[in-house]
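A single protein chain has been omitted; all remaining protein chains appear in their positions.
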Amino acid sequence: MDAGPVRTYLGVPLYRPKVAFFEFSSCEGCQLQLLNNESALLDFLALVEVVNFREAMKEKADDYEIAFVEGSITRSDEVERLKDIRSKAKILVALGSCACFGGVNQLKNRFSLDWVKKEVYGNSPVETEPVRPLEDVVKVDLKIFGCPVKKEEVERIVTNIAIGKAVVHPKYPICTECKANENICLFDLGEPCLGPITRGGCDSWCPNNRFGCWGCRGPAEDANVEQMKKIMKEYGFSEDTILDRLECFGGFSAFADALRKSGEKNRGTSA
Amino acid sequence: MSAERRIDLDNKLKFTDIISEAPQKQHRKSDLSTFEYTYKAEITNIHRLTEMENLYRIQIIDTEERRQFIFQPGQFLMLELPGIGEAPFSISSSPARHGDVELCIRKAGNLTNFLSRVGRGTHVGIRGPFGTSFPMEKMHGQNILLIAGGLGLAPLRAAISYAQDNRSRFNSVDIIYGAKDPSQLLFTYQYEMWRADDIGLSIIVDKPDLLWKGPVGLVTKILEQMFSERGETFFKSTYAIVCGPPVMFKFVCNMLNQKDIPMQKMFVSLERRMHCGMGKCCRCNVGSTYTCLNGPVFDYWTVMNLKEAI
Amino acid sequence: MIFRVFDKEELKRLFDIMVSGNKVVGPVEIARDRNGKPLFAFNEVDSFNDMKLDYTTTKIPAKRYFLPFKEDLATFNVDVDGWQKKVDYNINEPFIFFGLHACDINALNKLDKVLMGSVYPMPYYAAKRKNMFIVGIDCTPQPYCFCRSMGTDTALHGFDMFITDIGERYFVEILSATAYNFLKGIRTAEPIEADHIHYMKVASEKNKKFTAHVDTTDLTKILDMEFQSDVWKQWGEKCLACGSCSKVCPTCYCYGVEETVDINLRGAKKTKMLYSCNLIDFAQVAGGHNFRPERHVRLKYRYYHKHRGFVEAYEESLCVGCGRCGEACLANITVPEVIASVRGEEN
Partner (left out) sequence: MKVDCNINIHHLARVEGHGNIRIKIHDGELQEAKWEVVETPRFFEAILVGKKWDNAPWICGRICGICSIGHTLASIRAVENAFGITPTSQTQKLRLLLKHMETLQSHILHLYFLSAPDFLNAGSVFPLIKSHPDIVIKAAGIKKLANDMCDCIGGRRMHPTRPVVGGFTMLPDKKELIKFRERLQDVINGLLFTAELFRTFNIPDFVRETEFVSLKGDENYPFIGGGLISTDGVAKKEQEYKQMTNEYIVSQSTSKWSRLSRRSFAVGALARINNNFEFLHPAAREVSLSFGLKPLNHNPYMNNIAQLVECVHVVNESLGLIEELLDSEWTEPRQEVVPQKGTGVGAVEVPRGILYHCYEFDEAGHIVKCDCVIPTSQNHANIQHDLEELAVRYASEGMKDRNIGLLAEMLVRSYDPCISCSVH
């Protein structure tokens, strides 16, 4: 795609960065969210120059400034490929929960690798490593949370990058947005929800649909997880349910690990 | 739908009228249309002061509006760049110049960084002026002591300009100015002019560089000196204006208080996040006091009584 | 004030007259909670039977019709030559609010003081508030209601008419000419002595039903004295800092502003979003300094603003005792308990 005339905003010339998209172990859904972005796709392409997007295009170039990287790291060849991307990119963006926290993939880490391999591939050899988020391997400059990422948020972030505005994530939890959306609180309906401790920004996507939050965006700033656990218990949710939510996407892994350790029931190793 | 059943707006206001009038309306307090009314202004000059601070000269485009824009030293305005942000800035120039103001702005975030990238001729939006001011008139016939730390010199400069413009109305006028290091000193080109206008100026830096010949330390050090140089009676007829980080003005004010300057004769300027400038958004509240309405200039007695002020 | 009475079946006729030419918002049941109890909200209604006039407090207050959670303060057209700012106060067509409780009307009266009564009135609010015709209705105190302690269990103004069920008939207080005209459409009568007696009986019955109380005696002073008290820390430990209390509070009005550039760079928006002083970055300033970094300090701040600061400025508290915040709080932090603990009345 050609660059077109230099654009300006309030007289300030804008930089049209070359961007590339890459994926590691993931469902590729976060990238797809961009293609799902029918109405703003053209504007999006005017802001950035896409030079590499395997899911959508055949052309590829190694000359890029911003790398959007989706997926978690689960194999040694991925480590190498990621380091290579890091060395070429000025800004490396972790796109989605897998890249930020390991995503659902990291649930694998509850088990021994041997057991996992055997359960799925029997005795055939297969290579795999414990699941890691990108930042465990390389430096990550910016994270875009969510499973999947929200296209409005990606749009806003890309616009901000183009005009040189800082990307600031909400520090407050989902509840703040949920209440503004006038939802019925799921706790009133007897459903669990991690809204009080999960970082806002998705505009309470799940609770808007009467579906409790699973914490895909990781903890809000200064999240009161201890109190949350107490509340869940008071509402009659089992430790299993609390753990299921906390461990699902990896954002709360430190809390989930602690909870798993404290619980007598060690579901992971019993299998 | 029968006409008589519709709600008759009887004594209720019809707001459509106000909106259509809004753009022509001059800025009047207590008028509904002033809330989001911005003066369109142009950046006519940008002067780089240091690595971090620029001085922007901003002129309201409409001459009539410019004439009507009257402010007092210590007041601030809200400066807006569409889509980038809006933030409060103290007016840093002489009140005599009405709607042709200077703002000394430090790069601190979105708006201020973007401002450092725009060029002359850029249009900005201005709301204001807002807030309380240094009661300059009350100080007539007295000594004034202007103490600034770092960026605190920005709001102080409006008071200094006032003192320059009205030098004969004050007894002695002294500035004590402290900065981290010599490279961060603001308005260096004006120091001689101030001195020429019979304004005492002492500058102190915390971390000197090789060329620095002046005193080294904190503003309190100069203040100590001043205490020993000037007699007790000097402080009896002195007003102080202190601008700078909270830790600094807390120390300075307490020292001045020991020299028996009453707390009501010391003025400080507080800084909080602000969105409206009009006492609505509550972001600037200290306790229940609005920094934008009841401040930003407070006498030190009030500040002492505000919980969480410092 | 003009009083009338009318028969029960006339209420529906009154509603029909109103709805035939106007948009009407009223209380409706939106779901049942996990214990089977109904949950209510204010929604647009077209038929009398859709409303539940015996509703208990709605989870979300009426505030959203006057002070939306999110509202564009201005939009901009941006092009190479510069920009134009467009301001729209988002005035609704006038509409009728049918069945607001006294506490919620009082909440609007309090908001009026800040948002309309001060030096800079807020046109976005005023436009909506002034264009709203309000029909108040009496209520039954719930276990969490402490409006009586806050002096907001009856509304003296801020509505057009207020309807009280006095047994066989409705008793109506009329405050506006428009209301008077509406009532001409149905059969009403001058109240007789018996009606007044019934009215007073209903009122005193209602008073007996309050179970939650807040002792407001000398509260401003006590709050000042207990500023450093450790009880705040205990509440801070429980607090989730989610801001739900402020969002559901009919009188919380603090907001944040965000400016965004459209993805096509041809426009921009200045959007206001109701914020909460309990959220972590409420008091953060440029440079990153946070004046209230701890949960308990922020929680305390909310109580200071409502029960001390506002009293100082307006001689009344900014709480109407509706109990919504306590009901919405998952950590069970309720106003009566917090105030009691600050007064040292707990345990």
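Some observations on this one:
In this document, chain identifiers A, B and C correspond to the written order of the chains, with residue numbering beginning at 1 in each.
Please note the rule applied: a contact is a pair of C-beta atoms (placed from the backbone, for glycine too) under 8 Å apart; a residue touches a chain by one contact, two chains touch by 3 or more.
Just so you know, these numbers come straight off a predicted model, no measurement behind them.
Seen in the complete assembly, the chain not on display touches A. Checked against the full complex, the one of A:Y9, A:Y64, A:F101 or A:W214 touching the unshown chain is A:W214.
In the complete complex, the residue from A:N160, A:N181 or A:T241 that touches the missing chain is A:T241. Along subunit A, the points of touch with the absent chain fall at residues 1, 23-33, 35-36, 38-39, 41-42, 45, 50, 53-60, 74-75, 78, 103-105, 107-108, 110-111, 115-117, 119-122, 124, 126, 128, 147-148, 205-206, 208-211, 214, 240-241, 244, 248, 267-268, 270-271.
Here is the rule we go by: only the chains that are shown with their structure count from here on.
The touch graph of these protein chains is complete, with an edge between every pair of chains.
Taking the mean of each chain's C-alpha atoms as its centre, the chain lying closest to the overall protein C-alpha centroid is C. Ranking all chains by how far their C-alpha centres lie from the centre of subunit A, first place goes to B. With centres defined as mean CA coordinates, subunit B is found 43 Å away from subunit A.
Counting partners per residue, subunit C has 78, 82-83, 260-262 as the residues that reach two or more other chains.
Across the assembly, subunit B contributes residues 82-84, 109, 123 that each touch 2 or more other chains.
Here subunit A touches subunit C in the complex through residues 7-10, 14, 40, 43-44, 46-47, 155-156, 158-160, 162-163, 165, 171-173, 175-176, 179-182, 184-185, 187-190, 195-197, 220-222, 224, 227-228, 231, going by the rule given at the top.
Chain contact summary for the complex, subunit A toward subunit B: residues 9-12, 163-166.
Of all the residues in subunit C, the ones that touch subunit B in their complex are 17-18, 20-22, 73-74, 76, 78, 82-83, 85, 87-89, 91, 94-96, 114-115, 118-124, 126-127, 130-131, 133, 176-178, 181, 185, 227, 253-257, 259-262, 267-270, 272, 275, 277, 282-287, 291-292, 297, 301, 304-305, 308-310, 312-313.
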